[in-house]
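Dropping the structure in here first, questions after.
In this view, the complex is presented without one of its protein chains, the others remaining in place.
After this line comes chain A, so read on.
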Amino acid sequence: MVQNHRREDHETGGENKEKRPKFFINDHVDILIEILERLDGRSLCVAASVCRLWCTIARNDSLWEKLCFRHVSPPPSSVRSVVLALGGYKRLYTGCVRPVRSRLGRVRRASWARDEVQLSLSLFCVDYYERLGGSNSNGRLVEKSSPSSLMFLCKPVNV
């Protein structure tokens, strides 16, 4: 026993010579989530490529849900089931909410925050509907490789 103590002392003593990390964020997932919740969309995507743990957390839809409803009072609970059915919050954010917010940012009025999300939801629903059509089309309809209903939200490409 005495020998063990001495060995531990020796070890800790040895490690004290190098800088021993006192705090590793990946050990504290709840804090990590709190931090990642506050990132913007782009940073969150970047964060997903840091390591497997961060990737798993960043893919969690609840983070994107918080991102969508940032600056807006929390929505009624029925919204979540609808959004999940239509493709999830990450898709809602990257496809609709972010372009809508950035475009409307130019003429933003404070009262529009909630309406922005509602408009995004409507556009998202049309997008889901078009995706349904793509997968169910029987070849007679022109095949759409990607639903284009939201293309007007994309940055225009200089032809």
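By definition in this document, contacts are C-beta pairs under 8 Å (C-beta built on N, C-alpha and C of every residue); 3 or more make two chains touch, one makes a residue touch a chain; residues count from 1.
Basically, contacts and distances are computed from a predicted model.
**Student:** According to UniProt, what is the chain that's been left out of this complex called? Choose from "ER membrane protein complex subunit 1", "NADPH:adrenodoxin oxidoreductase, mitochondrial", "Sodium/potassium-transporting ATPase subunit beta-1" or "DELLA protein".
**Tutor:** From the listed options "ER membrane protein complex subunit 1", "NADPH:adrenodoxin oxidoreductase, mitochondrial", "Sodium/potassium-transporting ATPase subunit beta-1" or "DELLA protein", the omitted chain resolves to "DELLA protein".
**Student:** Spell out the interface residues on chain A facing the chain that's missing from view.
**Tutor:** 76, 78-79, 81-82, 85-86, 99-100, 103-104, 106-107, 112, 115-116, 119, 121-123, 125-126, 128-130, 132-133, 136, 138, 140, 142, 148-149, 151-154, 156-159
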